[in-house]
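Here the complex is missing a single protein chain, while all its other protein chains stay put.
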Amino acid sequence: MIIVLKSGATEEEIQKVVDKLKEYNYGAHISRGEHRVVIGAIGDKRMEEKVLIMEQISSFPFVEQVIPILTSYKLVTKEFNPQGTKIKVNQVEIGNDEIVVMAGPCAVESREQLREIAQFVKEVGAKILRGGVFKPRTSPYSFQGLGVEGLKLLYEVKNEFDIPVITEVMDPRDLELVAEYADIIQIGARNMQNFTLLKEVGKLRKPVLLKRGLSATLEEFLFAAEYILLGGNSEVILCERGIRTFSDFSRNTLDLSIVPALKEKTHLPVFVDPSHGTGNYRYVPSMAKAAIAAGADGLIIEVHPHPEKALSDGPQSLTFSDFRRLMSELKAIASAVGRRL
Amino acid sequence: MIIVLKSGATEEEIQKVVDKLKEYNYGAHISRGEHRVVIGAIGDKRMEEKVLIMEQISSFPFVEQVIPILTSYKLVTKEFNPQGTKIKVNQVEIGNDEIVVMAGPCAVESREQLREIAQFVKEVGAKILRGGVFKPRTSPYSFQGLGVEGLKLLYEVKNEFDIPVITEVMDPRDLELVAEYADIIQIGARNMQNFTLLKEVGKLRKPVLLKRGLSATLEEFLFAAEYILLGGNSEVILCERGIRTFSDFSRNTLDLSIVPALKEKTHLPVFVDPSHGTGNYRYVPSMAKAAIAAGADGLIIEVHPHPEKALSDGPQSLTFSDFRRLMSELKAIASAVGRRL
Amino acid sequence: MIIVLKSGATEEEIQKVVDKLKEYNYGAHISRGEHRVVIGAIGDKRMEEKVLIMEQISSFPFVEQVIPILTSYKLVTKEFNPQGTKIKVNQVEIGNDEIVVMAGPCAVESREQLREIAQFVKEVGAKILRGGVFKPRTSPYSFQGLGVEGLKLLYEVKNEFDIPVITEVMDPRDLELVAEYADIIQIGARNMQNFTLLKEVGKLRKPVLLKRGLSATLEEFLFAAEYILLGGNSEVILCERGIRTFSDFSRNTLDLSIVPALKEKTHLPVFVDPSHGTGNYRYVPSMAKAAIAAGADGLIIEVHPHPEKALSDGPQSLTFSDFRRLMSELKAIASAVGRRL
Partner (left out) sequence: MIIVLKSGATEEEIQKVVDKLKEYNYGAHISRGEHRVVIGAIGDKRMEEKVLIMEQISSFPFVEQVIPILTSYKLVTKEFNPQGTKIKVNQVEIGNDEIVVMAGPCAVESREQLREIAQFVKEVGAKILRGGVFKPRTSPYSFQGLGVEGLKLLYEVKNEFDIPVITEVMDPRDLELVAEYADIIQIGARNMQNFTLLKEVGKLRKPVLLKRGLSATLEEFLFAAEYILLGGNSEVILCERGIRTFSDFSRNTLDLSIVPALKEKTHLPVFVDPSHGTGNYRYVPSMAKAAIAAGADGLIIEVHPHPEKALSDGPQSLTFSDFRRLMSELKAIASAVGRRL
């Protein structure tokens, strides 16, 4: 790290910084410019100490800024696994040349609904079935999901149609049960910094799809993944699903440029959720295609046979015919970027 | 609610909306303008149905927009408790003319640290001691708090100095224990939409300080509080602590205009956290004064005798002398707005 | 428009709204619900009056909200020109099946630089040469462009290589001159609401590329275009170039979902600028491809033979070899969405 002192810093103040560095076994390399004293901290400490000492030095009133040179996360970096993480879910492999589409209803509503959708999305090429049973809803008056009953339906339908399933978990107390029934655990955007949940999920040996929080920076997103990897679970899929901005024509602003940025910085596969990312079925196909063109490894898309009867998120769900058309368009895009679907 | 159809909507489409309304026992009042058909839904349904039907009608492709007329939350509204909620914590009453200041370290670090701070902040007029023991940290390598051991220190110091304590809870499994030791439960910004936690906290009979999420709209903030009130716990304090914006000179952007807006819409007391709201001790005093001038009922402020040795958030902690000065300045502001401290 | 009165509105207050509507020759259609009185304004007024009366009625303290039913812009709407606007610039036609790429340096630096770039970008398929001569720079100490001298270079090179040119104008006093030399006038993001400039550009008969402002909503963007069309100039190209958000890994957040949204609402062609949209040459190719996949009609891209010697925006400029590779990849994407390049 590099420490820049305020203009007019005294020798005593410089010494305080040097002493603080020494306290943590860092060497100090002092450079006296014409306007500022700059101190380089030399050493290769454990992450825990780096983070702490940066904050403490920032607290000195005579310090102007403390600049980290290295990232403060480690396990998620590209350097840590240069060939990239591949995640096997039954016959599907996430993170290789094949684009993987997860599709299904926002919420599991009934056996009939789920069977109908599962059969259809599999038929047109989706590899994984999505379906929420514990639903995080802004309003306590909105449908909260079928809970355990829904979980069992997912399990039943997954077996009947031989398609792996993904579902969200919100409560650490549900985790064990969900891990038994589902093939991929989803951590939703609102829980991206639910550190309790991240730590628990880190103990599992089960793939996790981690959604970017509505106001998460790229660094915070990677730190959230680092929590999971640090627990020992390295099968994490990162998923962009729109951020909160001033722009009000779409429910969220889908930040596709994070796809190449993540691809550059981490070895983890990157997915995009154009359904939540736009909140509007009319924009989903365009953004799904754009996501693949931008380099995403896969998509998670909401599909419902009758959006106007959906118990959740109807306005952003694709009908069967829309989804069928999209899948065929996606094949062309995948091939244009040298991949397949 | 009011439903606006797209230009060129057919009689059949109008009928579909009317039928959907009838399905939920709403009357329909159709108004045919020169460019658009507008349908008013007449009826007084339960919240659950209102929310669902709005979403379903929005999913019809021939519907342009659905406009709610009434708020979708109820228990938190001003109308529900026009005199305003007062919350008694031992001798302190929150929500009346007296401005209540909660102060203390970001994190409980040791018995000595906590005792020193408790004694000091009480002496200069703080009424409640804050101190984190379960710390939500962006990085897994940052200090995560002392946990249960810290909780016991809080309890010990609270009894020694006779000052109520507030601490954050992140895991629903810790809630029972924390509720035994602490006087006020804090739900942090990152957990504002941790609905699991909100529901559990709703079952307690214990005051809760609910912080606004980094990207929460006013409506989402009130919905989060509604979750708690709906559970039966009506002692909720709302706390603005800065939102995530593009502005980068402060860690967050403290949105003080939410103070008058909340005061207008809800009966719950409103606090401000200028420490997290700015992330910089140099801006804390100005924003603390501004918060009281704007009408806040209280403040929660981080204080540390040696910020450069703090294990967490040193850069935003006030020193003892800064805090002493601020408390005296706050008295003058409180009095200028007809309140006391 | 629909006017919702506050709960408890009196007959006298209802009458005040009705009178105000009558004053502007609107009829009033009163609907008394169980909780609110809602008044529909009936009539087909001029835009000028609609906008004014909405604001005035909003100012009554007993009015809760005023909801517009129709858009407040007109000339830019899809309905106004359902087949879509095509813009002819010499042999190039913007807005049809062909994807049009504009490329060139951020700033014109010298005859040699411009000639080298013009020859190259034309060779690999760019149809229009970009080059700034009046540069809007955050810092007064940054290179401000060659001004009129640069304009002449543009003109010279355009004739030598037979390629139309686009350049930005910031000062209404330069407009006449620029219109003489350039084929397309660019209005930059910072001037999207420079209404003086918009009105002047509206008087020209020359294509205009209008960039979205850093904090412009879709509605504000369309209003800015409406200013130009209202002046009589209907050859406007809309260009997304990134918005200002909290996200800090890229210079701006490229909001590609505005592409399908604009395509739905307006007849004007839609371009994307991935160079400013990301601020980082490493992300430009991915986002260029994503833009075409999302439905954009063209791109404007910064290219420089030696970014490390550029006088402006080096970090977001593509080198020749990067640009050549991108153009070939774009051809594949264009074809995958049924277009050509």
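A, B and C label the chains in the order they appear, each numbered from 1.
One rule holds in what follows: a contact is a pair of C-beta atoms (placed from the backbone, for glycine too) under 8 Å apart; a residue touches a chain by one contact, two chains touch by 3 or more.
In this text the structure is predicted, and so the values were computed from the model without any measurement.
Remark: the omitted chain is touched by one listed residue; of B:T85, B:S215 or B:S317 this is B:S215.
Against the chain not displayed here, chain B makes contact via residues 215, 217-219, 243, 245-250, 253-261, 264, 277-278, 282-283, 285-287, 289-295, 329, 332-333, 335-337. Panel shows chain A; residues 2, 4, 7, 29, 31, 33-36, 38, 40, 42, 44, 67, 69-70, 79, 244-246, 248 of it touch the chain omitted from the view.
In the full complex, chain C touches the hidden chain at residues 20, 46-48, 50-52, 55-60, 72-73, 136-143, 170-173, 190-191, 193-196, 213-215, 219-220, 223, 226-227, 230, 243-244, 307-315, 317.
Going forward, only the chains that are shown with their structure count from here on.
Fitting chain A to chain B on CA positions gives a rotation angle of 180°, reported to the nearest 5.
Comparing chain C-alpha centroids with the centroid of the full set of protein C-alpha atoms picks out A as the closest. Across the assembly, the mean Cα position most removed from that of chain C is the one of B.
Centre to centre, using the average C-alpha position, chain B and chain C are separated by 38 Å. Chain A and chain B have centres, each the mean of its CA atoms, that are 26 Å apart.
Chain centres here are Cα averages; for chain A and chain C they lie 31 Å apart.
Multi-chain contact residues of chain A (touching two or more other chains) are listed as 215, 219, 243.
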